[in-house]
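The complex appears here without one of its protein chains, the remainder shown in place.
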Amino acid sequence: MRLTCPQCGERDRREFTYLGAAKLLDRPKGDAGQAAFHDYVHIRDNPAGPLRELWQHEFGCRAWLVVTRNTVTHEISAVALAQDVKAGKK
Amino acid sequence: MAELVLHAVSAIVGLPFSAGGTKLLAAQPAAIVSVVPFKGQFETVSASVKTRIGVGLPVAGRYADGEEGRVLWAGLGQWFVAGSDGLAGELSGLLTGNAAVSDQSDGWSLLALIGTGSRDVMARLCPLDVSGEVFPEGSAARTEFAHMMALITAIPGGFGIMVMRSFTTTAVHHLKDAMESVAAQV
Amino acid sequence: MRLPVGGMVDRDKAVSFRFDGRVFSGFQGDTLASALLANDVRLMGRSFKYHRPRGVLTAGSEEPNALVGVGEGARHLPNTRATMQEIYDGLVAVSQNRWPSLKFDAMAVNDALSPFLSAGFYYKTFMWPRSFWERVYEPLIRRAAGLGRLSGLPDPEVYDKAWAFCDVFVIGAGPAGLSAALTAARWGAKVILAEEDFTVGGRLNGEILEIGDQSGLDWGKSAIAELEAMPNVRVMRRTCVTGAYDGGSYGALQRVSDHLADRAGRPDQTFWRIVAKRAILAGGSHERMIAFPGNDRPGVMLAGAVRTYLHRFGVAAGSKVAVFTNNDDGHKTARDLRAAGVRVTALIDTRPDVVVNIDCPVYAGGQVISTSGRLGLTAISVRKAEGGIARIDCDCLAVSGGWNPAVHLACHMNGKPVWREDIAAFMPVAGMVPGMQVAGAANGAFSTHAALAEGEAAARAALEFLGRKVAKSELPKAEDAPVAVQAFWQVKGARGRAWLDFQNDVTTKDLELAHRENFRSVEHMKRYTTLGMSTDQGKIANVTGLAVMAELTGRTIAETGTTTYRPPYTSTQIGAFAGRAVGKDFAPERFTPAHGFAVERNALMLEAGLWYRAAYFPRVNEAHWRESCDREVGFVRNAVGVCDVTTLGKIDLQGPDAAEFLDRVYSNMFSTLKVGRVRYGLMLREDGFVMDDGTSARLGENHFLMTTTTAAAGPVMSHLEFCAQCLWPELDVQFISVTEQWAQFSIAGPKARDLVQGICREVISNVTFPYMGCGKVSVGGVAGRLFRISFSGEHAYEIAVPARYGDALMRELVTRAEAMGGGAYGLEALNVLRIEKGHITHAEIHGRTTAVDCGLAKMVSDKKDCIGKAMSSRVAMVEPGRDQLVGLKPVASNARLHAGAHFAGEGVVANRLNDQGYMTSVCYSPTLGQMIGLGFVKDGHLRMGQRIRACDPLRGIETLCEITPVCFIDPEGERVRG
Partner (left out) sequence: MRYSALAILKNGLTGQKGWTPVWRDPDPKPAYDVIIIGGGGHGLATAYYLAKNHGITNVAVLERGWLAGGNVARNTTIVRANYFLPGNSEFYSHSLKLWEGMERDLNYNAMHSQRGHMILFHSDAQRDAAARRGNAMHFQGDDAELMDREGVRRLLPYLDYDNARFPVRGGLMHWRGGTARHDAVAWGYARGADTRGVDLIQNCEVTGFRIEAGVVKGVETTRGFIGAGKVAMAVAGRTSQVGQMAGLRLPIESHVLQAFVTEGLKPCINHVVSFGMGHFYISQSDKGGLVFGGDLDFYNSYAQRGNLPTVEHVMEAGMALMPMIGRARVVRSWGGIMDMSMDGSPIIDKTHIEGLFLNCGWNYGGFKATPASGWCYAHLVATGEYSEHATRFRLGRFESGHVIDEEGTGAQPNKH
């Protein structure tokens, strides 16, 4: 599997580590209550198909990435820097 | 009691080493300083670095040489400046408030792999495409190197390999193995 | 038998080798199989289950029968295909799965018992009595099963792994592959051409063909010469592409030196990871067997293989050869053998209306119904179309049941091939592997012309995809015969077993049984009968097998479908996949700057993650590690000890929002920390459990230095990067690891200040460096940092200098400490010191404990949010009955404690229902003169002074303990401040 890091270009999957669905970007406010945090921490849509997910280019530039990848075919359709996604740039 | 003197010890031992047409050398600069601009400070920092080194901060994936040293892209929003002794202090002063500056002179070891087999040696240790078209001179990449984190540069005649200091012995060991293997296969 | 002329072997270079102890001679360019055939050796192995005598069936990597062991001692390599092993002087090969000898194999009784050993018989018996399975039945079955034998010794070979990148990756160097590679390369693409065989050309080496105005062979030679002369081409012989993976990644195994007597420093094999923008699979096809009784006798071979032995090796597979075919290809075998002067005793074609112009007895519409010959074929019986049976003498029967395109690699990414009735074969579907096209026989295009044309077309498409301009080029002329095949899978109405999977001894009868018992889907059939599960992975058997099942169920072959194709294409040594990451090189080694000093002092160096750390520094008179450890603890408690703590993670954080950031990632407050002070910090995971702990120092208003535990340094760094980039990118904080920049040493003990003062220019006092203070120091002219922190509970410091001075400083510190009655201490003493003080490590923060559990409730600030705060107040995390950290002392002061013991109350049965927690850390405290421990006890914080049993049934030990506070020494903390 190859991921194209916006900073580094196309690299082998072994340079990256996987965290999980990109919903982890959306941490609830501290006072949002336990139900909101439970959902944030534990619940996953886990689709068979395209999934937005978080990877880190750990052995590379160390950027956190939002990768859109199909969980059935492993096809990667988009990669963006997580900080850009948060900033609404991507 | 006699005046205390601490002797410096290099992490790189057992070099230079040659096998076939390839040579491995220590290439440690006097100083390596990390420069991480604060938010919105990239231009200012780049300009300041330029005044001191002769070049500013290169784009991702590149390094640039100035009269006073080399500036390497080293990761997301992060650069290494390699230059003369005392650089860390100077840059700290120069970039106060604009960038996070840390001395990394002792944190990393820089090796140079030079010669005809260097590409084949790299191919045995590193998942990067180091062919001339993809990774021409002036390129810098953070990548994996024999299960270690590394910063690889394309330099004249070969490659610069930077690993964290504690990994130096391992890196040299793997490089020597690969060099001998490549030499045996020509 | 070697023919007087012909073949590509080098007849000037004789090679001598051994098989089962006998010395044979072959030529350079022979495989073990061709050399044995040249020496009239037909018997090369025994089958898996019935131990049937077997000869070579193929001339390629799909060989199921002729598997031998090669090499001796630790280098012995079992299950090597004789068809792939090149011979070299001194090669030693032995047959397998037979005892006492290949000719006489005692286990061949299985063959006589075969009526009872049908598919899956073992599921129906061996159940009584229960204990007999492990003791009797299973050992018997295991001993009978298996083919070759591992030596049991470490693999002495060296394997490389490597990377290669290209625009166009061509798999297979037959006419299709060569044509593709030529086209792609001529138009400037960067090409890799991989060929499993040691010679290129594919079927060109096994056929009499013409391409253009040259022989196929010569065309192949000139093509490869042209390719090898181009700088943009890499030709990789002896390189099998093993698998297709995501993103244009391929695995490929190159046999570098296993064909050489002298390897001269070369690795045995290199496993390549090849990354290609486009790939062209031109892997050719595999010939099929026909199922007929006795089709497994040595001497029964595939017809194409017989031609390969003839043309490529100059070997006649027999002196009287019969041919049995359902397609025109078989005729070529008869024709070519005749042309070489070999007797062809019969050509049997299942098609009644076939016309044959070859000078040999022809049986159109005939079928082979039996074979004879104990260790090798002597004759066959043919049921003639017009009725009656002909008995034909032959020592070789060349069989062709048609061809299966080698679709494997194209199917490695979940693709299913489709059935094409006209050529009676499964075909790849475009796009099954993104970026891969299939050309030539692998694509069901079976003529040479088609191979050339498809190769060219595929390369053209690849070039276009790459954005390269291509002009139309002329293809050389070549044979373009249409496929003439009549699907014919098995001879019916004949008695005896007809083999499908040769190695696993699966016959058509087994499929009938599977059908009868309703194991009818191909997958059930495969799993019940083991069809296609042998080393060739069904390359010979699968399609025929499922055609037989299709007939039994009345479904079409298309409906029946195939089983799944999986990597590796050809079986691949584990050693090659592992490369050099074996032994000590399994994982990188990390050494601290003072490593050499520790080694000089004979310290026992222990793995701590990737690091090595000194456990203790033994002295000559010390017989046991405990003596050293006790002494080193004494250094710290009574004088001064020095410990290398460089491995702790160190993260340099800077920026206007650094303090705010720390407030969010630590459970306690850091924005209130004063410059020049250090604070202990606790980090939670978002689910509220403790992640790590450490100290952070405020070096400037906007500058912090965080330390982490050695184990968590990497994960904490990633976590901080996650927080900064994914959660709060608006915070202006930048950080970088400085773990490697600084060598750091702990200096602890009542004389610590004296030692520190001795090496620092600055005045070291409770004013300049109060407890939890920090600042810059100059050590012998070197700029260092000093932190007044303590893990041991003693007056202590950690001093940091740039790593290059670490070795010198450690030596200096230890020398001075020794002069003060102290010295170096290692991890063992460090552990004792921290247990005596009740400090936690990852033995306690094991991922299931909360701050409250660890007695650190106060560390969770209620003034702010932080990672993990919300979840740490979930019911289960605050309810009574949780295991809480306490100290434990044996009631009998000389009693022993063990970490890992579980607690139970007095007078109850020690079982799960009465489980009261567990011991996490224990040590002998030389300070207290007894063992002490830390552990988690149910509601432990409320049970101080109570007694509890530490039960260790594992080691047969039980110790009555008293529950105490975690801190055993100086609970008021006077010493640290002193």
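A, B and C are the chain letters, set down in written order, and residue numbers restart from 1 in every chain.
The definition used in the following text is that a contact is a pair of C-beta atoms (placed from the backbone, for glycine too) under 8 Å apart; a residue touches a chain by one contact, two chains touch by 3 or more.
All figures in this text were calculated on a predicted structure; none of them were measured in a lab.
The absent chain, not drawn in this view, touches the displayed chains A, C throughout the complex.
For the chain left out of this panel, the touching residue among A:Met1, A:Ala32 or A:Ala80 is A:Met1.
Interface note: of C:Ala430, C:Val599 or C:Leu954, the residue touching the hidden chain in the full complex is C:Leu954. Contact with the chain that does not appear here is found for just one residue of C:His524, C:Arg626, C:His703 or C:Lys864, C:His524. Contact with the omitted chain, checked across C:Thr556, C:Ser765, C:Ser893 or C:Asn911, is made by C:Asn911.
Contact with the omitted chain, checked across C:Arg2, C:Arg54 or C:His76, is made by C:His76.
Although one chain is not shown, part of chain C still touches it, namely residues 48, 75-79, 115-116, 118, 121-128, 130, 133-134, 138-139, 141-143, 145-155, 157, 159, 161, 243, 245-246, 249, 251, 271, 273, 412-414, 509, 512-513, 516-519, 521, 523-524, 527-528, 530, 533-535, 537, 564, 566-568, 571-575, 577-579, 581-587, 589, 606-607, 685-689, 842-843, 846-848, 871, 874-877, 898-902, 910-912, 915, 918-921, 951-955. By the touch criterion stated above, the residues of chain A touching the omitted chain are 1, 12-14, 17-21, 34-35, 38-39, 41-48, 51, 53, 55, 69, 71-74.
Definition applied: only the chains that are shown with their structure count from here on.
When the interfaces A-B and A-C are ranked by C-beta pairs in contact, the top one is A-C. We define each chain's centre as the mean of its Cα atoms; on that basis chain B and chain C are separated by 32 Å. Averaged C-alpha coordinates give centres for chain A and chain C that are 27 Å from one another. For chain C, residues touching at least two other chains, in rising order: 273, 275, 725.
The set of chain A residues that touch two or more partner chains comprises 12, 58, 62-63, 81. Considering their complex, residues 7-9, 11-12, 14-15, 57-63, 81 of chain A touch chain B.
Partner chain A is touched in their complex by these residues of chain C: 245-249, 273, 275, 413-414, 434, 686-687, 718, 721-722, 725-727, 729, 864-866, 869-871, 873-874. By the touch criterion stated above, chain B contacts chain C in their complex at residues 1, 3-11, 34, 36-39, 76-78, 99-108, 120, 123-124, 126-129, 131, 133-134, 146-148, 164-167, 169-171, 173-174, 177-178, 180-181, 183-185.
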